[in-house]
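The complex appears here without one of its protein chains, the remainder shown in place.
For reference, chains read A and B in written order, and residue numbers begin at 1 within each chain.
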Amino acid sequence: MTTLTDPPKESFRLSMLIYDTRYRSMTIQVVAMLGFMLLFAWLINNTAQNLHDLGKEPSFSFLADPAGYDINQRLIDYDSQSTHLRAAVIGFLNTILVAVMGCITATVLGVFIGVARLSKNWLIARIMTIYVETFRNVPVLLWIVFTMAILIETLPAPRAYKGVETGALVLTNRGVYVPEPLFTNSLGNLHFFAGSPARFDVSLDLIAVLIALAGGLIARHFINARAHRIQNVTGKRPKTWHINMAVVVLPVVAVLVALGFYLGYPQLKGFNFQGGIYMRNSLIALWLALSLYTAAFIAENVRAGILAISKGQTEAASALGLRPKRVMSLVILPQALRVIIPPLISQYLNLTKNSSLAIAVGYMDLTGTLMGITLNQTGRELETVLIGMLIYLTISLSISAVMNWYNNRVKLVER
Amino acid sequence: MSDISFVRTEMLPQQAPPATSVGVIGWMRANLFSGWLNSVLSVVSGAFILYVVWFLLSWTLSPTWAAASLNECREILAGHEGACWGVIRDRWVQLLFGFYPSELYWRPILTFVLLFVALAPVLFSEKVPAKLIYFSAAFPFIMPWMLWGGTIWGPLTAAAGFVIGYVVFKAVDRAVGSLAGIIAGVAASLVWWLLLAGPVSGTLGDVLNIGLTPVESRYFGGMMLSITIGVVAIACSLPIGIVLALGRRSDLLIVKSLCVGFIEFIRGVPLITLLFVASTLLNIFMPPGTNFDIIMRVIIMATLFASAYMAEVIRGGLAALPKGQYEGADSLGLDYWQSQRLVIMPQALKISIPGIVSTFIGLFKDTTLVSVIGLLDPLGLSNAIRADAAWNGVVWELYGFIAFLFFVFCFSMSRYSMYLERKLRTDHH
C-alpha cells in the first residue's frame, strides 16, 4: 500500500522571491517600480539642484504677466497687454484649427487619390502614384517651407490690385480673402467668462442660424421616419425630397432674411485688404502642406483597404447591376472602411503632431506662442515645454479616444 | 438521306485582331480613352504633365553651373527665369558632409559602405554568406569609432562589456538559472562599463596608442548628420523597443503600465517638443556639471522617440505570430526567456522588418526638424548658406537639391521594404 503523504508544508523563504514563479513576478514588479521611482527622483533632484544653481526656481507666475507681443491670427480677442496664458490659449486654438482643417482635407484628398490610384485610366493612376511617392519620401518640413515659398513667390502682392476691380475672392501673397457673412440687424455677441483669461465671445447670429438649421434637420428626420413607416406598410415610399428641402432650407433663409444677411467683400484700403475673412499665408501653407503630405499616406491606406476587399464583392455588386461608381460607394468603401480606420487614426495623430512645425512658416500655434515667443521672452524653458507637452499629449489622447470609440462602433462584430 | 450538313474540317487561319485593339492604339483605347470621361481626364492630365515637365526643364536647364554668386547668375541669365546652380556647385560637399574635415571624408563614406555590408545579412539573407553576421554584430562599435575617431580602445572595451556580460550569463545560467543569469550578466556588464571600462581603455590607450584623428560631433552636418542621427537612433532603439514591446505584452501590471505610459507619452507629443527638451532641458535633468554636446542630446531624444514607435512595430510582429508558436515553445519546456530568444523573437523580428524600415524612413525624414533648434542639417545649412552674402536670396535650388537627396534615400528604402514584404508574403503561403 502506498500512503498518501501530505505535501510538505512550505514555509516562506526569502529565496522563493526569485525561484518561485508565484512570487517572482511580484519581485520583478517591485524592483521595476523601485528602479523607476529612483530614476524619477534622481531626475527631479538634478533638476531642482540645477535650477537652484541657475537661480531660476520653477514657478508658473509668468503665465499671469502681460505677454507684450502681438499675434496676427487669433480666434478670440487678444492684444499685447493680454497675459502669457491668454497667448497660449490663442496658440492652442490655432493648433486645433489647423489640425481639424488638415484632417478633413487630408481625408477627402486621400480617399480620392487612393481610389484614383486604382483607376483604369493609366495616366491618372500613374500621376497619382508619382504624387504619393513624391510626397511620402520628402520630409514634411521641406513641404511646408516649399508651399510657403510658392505662395509668396507666385501670387501677386496686394499692391498689384490697386485700381483693379476685385471680386468675392482675392488671392494675394499675404493670404486669401473670402467674403464674410454680415448682418444688418445683428443680435450681437454672447460673452462667456467675461473678464477672466478664458473669456470668449460667440455670435448670437450664428447661434440663431444653427438653431434654425437644427430645427429643420429634426423635422426632416420625422418626415423620413414617417415615409419609412408608410413604405413598410404599403410598399410605396411617398416622395419626400421637396418637403425635406423646404423644412431644412426655409427656416434658415427666414432667419437670414430677418437678420439682414449680406456678404461683406474685401476692399483694398491702405496697405491691405479690409473686410472679408482673411486666411493668412502661414495658415494656408501649413494647412495645404500637411493635407497634401498626410493625404499621400491616407491614399496608401485607402488603397490597401480597397485591395483587401475580395474581388468577389465587386463582381457580385456588378452582377446586381450597380454602376462602377455605386459599386465603389455602396459596396467596396463601406467594407474597406473597417480596414482603413485604424491606420487613419494614426495619420490624424501624425498630422496634429506635425502641425507643431508651424513655426517654420510663422503660424502662431502652441509651439509658436507658448513654446516660442513666451519661452524666449521669459526664459522659462522647463515650465513652458512641460505645459506644451502636456497639452499635446491631451490632444493626442483625446483624438485616439474618439477615433477608437468610432472604430469600435463600425467594427465588424464577429460571431 | 444525303449528308447535307457541312462541317469544316480545318480551322480558318486566325484573323489579326482589329487594329484598334492591339498595339499602341489598342493599349491607348483600353487604358486612356475607354469612355468620354476617361478621354477628357487623359487629355487634361496629359496637358498638365507636359506643362509641368516643360516648365521644370526650362527652369532646370540653365547655364549657371560656374557662377560664383547670385549676382553672376543674374548676369548670365540676363533677365530670363532659370535656376542658379552655382550655389550647388559651391556647396554640395558641405550639404553632404557638413563641416567634417575634408581630408577625412573617406571615413563617413567608408562607414556608409560598411553599413550596407553589415546590413546585408539582415536585408538579403539568402544572398550573402552567413558568417557575415559577425561583422554585423561588430558594426555598432566600428561605426562610432569611424565617425568620431579617437582611440580604438574605447569601442573595444565597450564591446568587451557585452562579452563579459555574456560569459557571466552563461556561467550563472548553468549554475543557478536563466533569470538569475540574465540579471547577473546585465549587472556584470554595467559594472564593467560604469566603473572599469574607462580606466582600462585609458591605460591601454597610454600603452598602445592606436586610433583615428578625433572629430567632434559639432563638425557633423548636412546629410551626414541626418544619416548619423537616423542610423544611431534606430540601432539604439531596437533593443529598447524589444524590451518595451515585451513589457507591454507582459502580465505584470506595474511593468506593463510603465511601458504603456512611456510609449503613449512619447507617441503623444510631437518630436519637436522632444527636441526642445534636448536643446533646452536635458542638461538641466543631468547632475550638475554634466554636459553633453547638442548632437548627443538630440541622438538621445531621437532614440527615445524611435524606441516608442519601434516597440509598437515589434508588438505588431509579436501579435502576428500564431499562438501555436508560443504554445509550442512552452510545450518544449522552455522558460520565458528561452522561448523568447529561441522561438518567438527570431520570427517576430523577421516579420517586423518592413515596419522597422518604415519607422526608419519616418525618423530619417524627421531629422530635418533639428534645423529648428539650430543644428546644421541640410535644411539648417540652407539657411546658413543663404546668410553668405554671395548666395543671399537663393531658395528653390537649395530646397530642390535637399528634397532630391531625401527622395533618393527614402524612395529606395521604401522600395526595398516593399520588396521585402512581397518576399515575406511568399514565405508564408
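The rule is short, and it goes like this: contacts are C-beta pairs under 8 Å (C-beta built on N, C-alpha and C of every residue); 3 or more make two chains touch, one makes a residue touch a chain.
Here is the rule we go by: contacts and distances are computed from a predicted model.
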Determine which name in "biotin carboxylase", "Amino acid ABC transporter substrate-binding protein", "FeS cluster assembly protein SufD" or "Imidazole glycerol phosphate synthase subunit HisF" the UniProt entry assigns to the undisplayed chain of the complex. "Amino acid ABC transporter substrate-binding protein"
Contact residue for the chain not shown (choose from B:L37, B:L57 or B:A387): B:A387
Missing-chain contact, candidates A:T47, A:T83, A:Q377 or A:N407, resolves to A:Q377
Looking at A:N281, A:N301 or A:S355, which makes contact with the chain not pictured? A:N281
Return the single residue from A:A64, A:A157, A:L187 or A:A401 that touches the missing chain. A:A157
Can you list, in ascending order, the chain A residues touching the missing chain? 42, 54-56, 68-72, 80-81, 149, 152-153, 156-160, 173-174, 269-272, 274, 281-282, 359-360, 362, 364, 368, 372-373, 375-377, 379, 381
Under the stated touch rule, tell me which residues of chain B contact the chain that is not displayed. 71, 74, 90-91, 93-94, 98-99, 102, 193-195, 198, 216, 218-219, 221, 276, 279-280, 283-284, 286-294, 296, 372-376, 380, 383-389, 392-393, 395
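Throughout what follows, only the chains that are shown with their structure count from here on.
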Starting from the mean Cα coordinates of chain A and chain B, work out the distance between those two points in Å. 28
Note: in the complex, chain B contacts chain A through residues 31-32, 34, 38, 41-42, 45-46, 48-49, 177, 179-180, 251-255, 258, 264-265, 267-273, 276-277, 280-281, 283-288, 361, 365-366, 368-369, 371-372, 379, 395-396, 399, 402-403, 406-407, 410-411, 414
Which positions of chain A touch chain B when the two form their complex? 18-19, 24-25, 28-30, 32-33, 36, 43, 46-47, 49-51, 53, 120-124, 127, 133-134, 136-142, 145-146, 149, 153, 349, 353-354, 356-357, 359-360, 367, 371, 375, 381-382, 385, 388-389, 392-393, 396-397
